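Notes follow once the structure below has been shown.
Left out: one protein chain. Kept in place: all the others.
Take a look at subunit A:
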Amino acid sequence: MQLPAVDDVSFEVKKGELFGLIGPDGAGKTSIFRILTTLLLAEHGSAWVDGFEVIRDYREIRKIVGYMPGKFSLYPDLTVAENLNFFATVFGTTVKDNYELIKDIYVQIEPFKDRRAGKLSGGMKQKLALCCALIHKPSVLFLDEPTTGVDPVSRKEFWEMLNRLRMQGITILVSTPYMDEATRCDRIALLHNGKILSIDTPENMIKSYPEQLYAIKADQMYLLIKSLRKYPEVLDCYAFGEYAHVSFKIPFEEYLLEAYLGAEGLSGIEIKPTAATIEDYFIKLLKT
């Protein structure tokens, strides 16, 4: 069985936008990036990057985009400084010319500038890769899953770096499997099995969530979820951090639900309305 990796995908990104492709592994994020950076040919359809067509004008596109692939792709046996100089030279510029753009990030790895890139820690490699993708001052920056497998502290730092780059006017396309990173983007496309399920600002997506969601907590999560799934008025229910997120088919009586959960053997019950998140919205789309 052959499945298309990217299936009839249409979207536009505005100049200066921070645009997120959000979806699990196998959704098609990397293939889209590879098509847009002219590294992979699409079977049909067309695409433009900064006014250039991906097939006809591939040489132009390669000059104006910065691309940070998901897999570390710098030269492991060149030092930090050598890698950066190499990429600057290939693009016909110098580190000095565009130093302002990378300064914030580069100062963090500068103490290690004579270390070979292969010997850097994961977080340092990531920062160097970002510097190398930026050194020719690209008009569009493609970042393929820069935060995958990265711990929450480093993820937060990385998004703060992206935000500063956005302030400098660079258009950024970034992909991630982490739903909680979606709200950091101006607009996002939710991807699954090669298709765009939805495309909008994170705020609009959250606003369009059709039901009122409730956050319900009790002392035993698994028993809580199993009990809620048996409750006739429940439409959907799943774990969401310390709470279960629950939607109902019809308005429910809180005291009846609480009594039911108590009879199931649960204690410490808390029921409150809650706002939907991008993850709730994505779950909804996957289930419908």
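Here is the rule we go by: contacts are C-beta pairs under 8 Å (C-beta built on N, C-alpha and C of every residue); 3 or more make two chains touch, one makes a residue touch a chain; residues count from 1.
Everything below uses one rule, namely that contacts and distances are computed from a predicted model.
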Undisplayed chain, where the name is taken from the UniProt record, one of "ABC-2 type transport system ATP-binding protein", "Hydrogenase", "Sulfurtransferase" or "Glycosyl transferase family 28": "ABC-2 type transport system ATP-binding protein"
Contact with the hidden chain (one of A:V95, A:M161 or A:M221): A:M221
Residue, one of A:D8, A:D97, A:E110 or A:D151, that touches the chain absent here: A:D151
Hidden-chain contact residue, picked from the options A:G51, A:P76 or A:G122: A:G122
Contacts of subunit A with the absent chain, listed as residue ranges: 1, 23-27, 121-124, 148-154, 156, 177-179, 192, 221-222, 225, 238-242, 279, 282-283, 286-287
